[in-house]
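Handing you this structure, nothing more for now.
In this view, the complex is presented without one of its protein chains, the others remaining in place.
Right after this comes subunit A.
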Amino acid sequence: MAKIVLENVDKVYSGGVKAVDNLNLEIADGEFMVLVGPSGCGKSTALRMIAGLEEISDGTLSIGDKVVNDLPPKNRDIAMVFQNYALYPHMTVEQNLAFGLKLRKTPKPEIERRVKEAAAMLGLEPYLKRKPAALSGGQRQRVAMGRAIVREPQAFLMDEPLSNLDAKLRVQMRASLNQLHERLGVTTVYVTHDQIEAMTLGDRVAVLRDGRLQQVDTPKNLFDHPVNLFVAGFIGSPAMNFVTAALTENGTGATLKFADHTLPVPAETLEERPALRDYFGREIVLGIRPSDFDDAEMAAHNSGTMEVVADVTEELGTEINVIFTVDAPPLEHEDAAALAADAAGDGDDEDGVGAGLPLARDKSVFTARVNPRSVVRPGQPITLAVDTRQLHYFDKVSGLAIGHPANVAAKA
């Protein structure tokens, strides 16, 4: 096991396309690091550079304490799980598992022991003599995992290993991946475009966009303290609601105004983020997580309210998603545009419902997640309570979160 360190790593393809731009990332020994981002953000390229399948254009990459820039994949002591599994079709499951060990001249009894162990761990014992073609998708996926496990490498690299499975199996495999990592404790780099996978699996999650690292932090911190509009919109499902709001100060405190709604800014927020004061009298981008709304009648916390008319309600049993419009133009920012494009791109995402709402015209579409016992119905008015302590504030031009420690540090 080892830590993996990327320092100022670039990947420039012939033709000048920069797939990865000055990536700095330190993955601790035994850490589960998830690289997440929309398609084309460079996450897979970054992983393939760690694997040695892509050359590094600039910067240094070290595994353990060794710089491995020019080491071929087989000498990096890493194992990789591919999206399409890449099992050898002409070999049985057993041979697939043993192949890497055989090439490394592992003694035969040792190979047998490790294959048996991995097969037991993954429940593959009944299938050892089968060829991959005779296995189901989930079983193949487990063989691919097993092939990595038997090698007992310094690090696991996983390139969207669950994306070819159906939804139910994916949830199952996600849980067993978590378990597996707990048990083996091997440094893991995991690439996915699915932010739920990222949040549930990662010790830390690195969000990438256009080859640049946006933010790397624990899932909770990413959710609670996104560094910019892009991260805020990408992490969380349904996605965060954005609207341009005027931040004003009066005698008693600060308020946010957008369309015909007014929300107070709690005093503690101003204390936490003194930078907000610089924005008094100006417009900012306000972000509200759907989960920070609730039906005012049953809200636990009620520091601000919005009177709205529900356009659509989605009853999910554990909650109701209320989709409504706010009479303010939709946010026009390159980050928001990138997110919309991504949501439109892969149809299997459950967020981005609002973007397709036909009657939204030039209004902002909001989603609120309310208590399932709420009696809200489509077309009816509802008073929503907003937990104003959890509001997110972004600079209108740069899209950076106002007062976020990372942005404050960058400025200084």
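What we mean here is this: a contact is a pair of C-beta atoms (placed from the backbone, for glycine too) under 8 Å apart; a residue touches a chain by one contact, two chains touch by 3 or more; residues count from 1.
The working rule: contacts and distances are computed from a predicted model.
*Asks:* Write down which listed name, "Carbohydrate ABC transporter permease", "Stage V sporulation protein AD", "Spore germination protein KC" or "Thiazole synthase", is the UniProt protein name of the chain that is not shown.
*Replies:* "Carbohydrate ABC transporter permease"
*Asks:* Given that one chain is not shown, which residue among A:4, A:27 or A:51 touches it?
*Replies:* A:51
*Asks:* Which residue among A:103, A:300 or A:397 touches the omitted chain?
*Replies:* Result: among the candidates, A:103 touches the missing chain.
*Asks:* From the listed residues A:40, A:59 or A:73, report the one that touches the chain absent from this view.
*Replies:* For the chain that is not drawn, the touching residue is A:73.
*Asks:* In the complete complex, the non-displayed chain touches which residues of subunit A?
*Replies:* 51-53, 72-74, 78-80, 82-90, 99-100, 103-104, 147, 151
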